[in-house]
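Partial view: only certain chains, each at its native spot in the assembly.
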Amino acid sequence: MIVNVLLFASYADALGADAVMVEVPDGAVLGDVVTAIRGRPGGDRVPSVPLVARNHRYATLADPVAATDEIALIPPVAGG
Amino acid sequence: MPRAALVTRPLDVAALLREVQRPANGAEVLFVGTVRDAHEGRSVTGIDYSAYDAMASAELERLVEEASVRYATPDVVCEHRLGTLAVGDASVVIAVGHPRRAAAYDASRWVIEALKARVPIWKREHYADGSRAWVHHGR
């Protein structure tokens, strides 16, 4: 399946895009999405265990992913 | 009721204070975060604040709801400003009203610490030499 992944701040700079499409097998988990992202040009600047959000909530890399999910990689936050 | 918002206009501290004042409250604590002119020895001229808008709004709302339950007061309001801010501009205001001052301070402190830990907002500093860099807390 094709999953759309949102990127922000330093990760968007690293990949040169605010969002990328990645292909992962059906039944994939968020960790598979991260691995796919890290294989892209510039993806080496994403850590192997980044913060990940699914549908506007933090999730773990072991959580499953569906094509309809809104997935995002979250760089270290710096609000306030 | 607890309320949180991301905004792109200047923050109105007096209005936020009024929002948490009720006859049952004896104390209001306001926290105002402002853009400093220096960071780790570098001269700062401004900051771009950006966010994962949908999630940051949701997370900020969850956070003020949690503070409201945890500290037993409906009067918890937080606004965070996004966009390009100049030195001295307020980036975040947290207003808490409570019958008791100790709880008002504790709730205010809890919200800012949780916000800095959890809410997907990022800042890119502008330096006096023209360069820019993403800033991480605790780096």
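Note that the chains take the letters A and B in the order they are written out, and that residue 1 is the start of every chain.
By our rule, a residue touches a chain if its C-beta (ideal position, glycine included) is under 8 Å from a C-beta of that chain, and two chains touch if they have at least 3 such contacts.
Here the structure is a predicted model, which is why all the values come from computation and not from measurement.
Each chain type appears once in the view; across the whole complex the copy numbers read A x2, B x2.
Everything below uses one rule, namely that only the chains that are shown with their structure count from here on.
Of all the residues in chain A, the ones that touch chain B in their complex are 6, 8-10, 13, 53, 56-58, 70, 72, 74-80. Chain B meets chain A in the complex at residues 33, 49-52, 54-56, 58-59, 80, 91-92, 112, 115-124, 134-137, 139.
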